[in-house]
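What you see is the complex with one protein chain gone and the rest in place.
So, subunit A:
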């Protein structure tokens, strides 16, 4: 075996007295693709940054780092010496393609700069830059070289960053979450490019990610980092199927969205011991729920005057409309849950479609009488229904569906620069129609720019639509006045993506949760009591209520967001990528929490995500959006197993899948 490209021995990163990386040792040999996985704060990114002297100011690295082509310990070199090494001995790609390039400089010039820094002639560098852009697969390399970063998409920018990293043909490529911010189809392309780059003879790859499926697709060997230490190391196939360390096992369990425990909940770090080893590889052993929309349409007795069922609208539903007859509402009300203490309901009847018996249940429910009963129960015991009897207006009208969208359209007028120019129109949504029954869990998937977030903002009454209708909880939000919207918002609440930006940093958690109650005119005592209830519902203590957002972790903040949404006792919860900013272990907890709460309160859940796996776990029905249109709709199993639209098929195929990747490595 030849000498390693990179050898790291007891690397430590210090921040003052604190030690963030605590004695990490590993090596990357030529031809090896080494993955470094771990959650945020595990020290994996700091490890990568320390290798090249790119630590943020105030941090200091000690230990021994040897890099092929550099004499001695890299960590003892000065900035000037290190600069000469960076880019030539090792190239680096970072996470954020949107901000990784100088916005004021042409892309070609930035690649050429990397070449000139290592001794190339200016003219030759410019010509070589165009070639480099061709090598990373940009369609018109000459035009791309003359473009500014803002003229390129995220995926194209990441290709440019890769071109810069590879410009001087370093033998080692270090990638830090290079595809985390990208759409799945783009991610697949960039990963392929990285694999190709790593396959150059004599070269190696150090690949940092939190995504186990991605690491399985890219790497041969993997190191698991936790709290600044490497807790496990080995070939990808072994570590990800037969993990030796409990932390690895926990990660594996929490990131497996196909495996559930006996309660139908995702495995978390805590419940990981029950997770079957190699569960991901076994994968796909799920029962398929029967589609029951059509069945429900025949049972016209069910929904009259009751908000839970959805038979009437099913008949009117257009071809694109997905309709569901409230099967998800069925297990919702645990008797006494409304008034009782906030305990997580334990032995529930089959709530998940993934459990084997659910198809039976679903077909039972599909017969009108059962559906009607269930819906009736939901309406009686659901807290929102109790609180707002006045809103059960127009019995027998089309108010049975929680959300009904018809031909919804949204066009933005791009503001003109000057007083003479008229802005151009951009279509964000066109002819979107679907229907969500009360109590259903409904997923909306799509890549960036698909219009999914715009759709959610319109449903929440946060943004006006330009056409069509969207009836949410009996209010057509298109053209509704502020009083009607205010009434609707007592029924409809939103959980946003970014748990860091969506909470006022100067308010205490309890006040944040109580704030939406002000609009309802509740007394201070009532507000306080409801906020405390909501906080305990999401697993936070009364003492937590007195703390400020920055004192919470990302997952806890998202719990506060959920508590804020639940405090008003909504019947519909709109969630816009609520878990995409969270680590996998936290993600599993928050998803389980959402499932628990949706069950307990009979919530209608509309869940937006770019992550097909999350939607598959949580939702029964899904619409797939592309370019502002619905390209496919159906149950998650139908859509994922038998996609009809090529876009959906591409999306499914591009989504990294641990089981599939592991099967390939074997």
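Convention: contacts are C-beta pairs under 8 Å (C-beta built on N, C-alpha and C of every residue); 3 or more make two chains touch, one makes a residue touch a chain; residues count from 1.
The rule is simple: contacts and distances are computed from a predicted model.
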item: Per UniProt record, name of the chain withheld from view ["SUF system NifU family Fe-S cluster assembly protein", "ABC transporter permease subunit", "Sarcosine oxidase, delta subunit family protein" or "Spore coat associated protein CotJA"]; value: "ABC transporter permease subunit"
item: Residue among A:37, A:50, A:167 or A:586 that touches the chain left out of view; value: A:167
item: Selected residue (touches chain absent from view) among A:9, A:29, A:83 or A:127; value: A:83
item: On subunit A, residues whose C-beta touches the chain left out of the figure; value: 52, 54, 79-80, 83-84, 86-88, 91-92, 94, 96, 99-105, 110, 113-114, 117-118, 148, 150-151, 161, 164-165, 167-168, 417-421
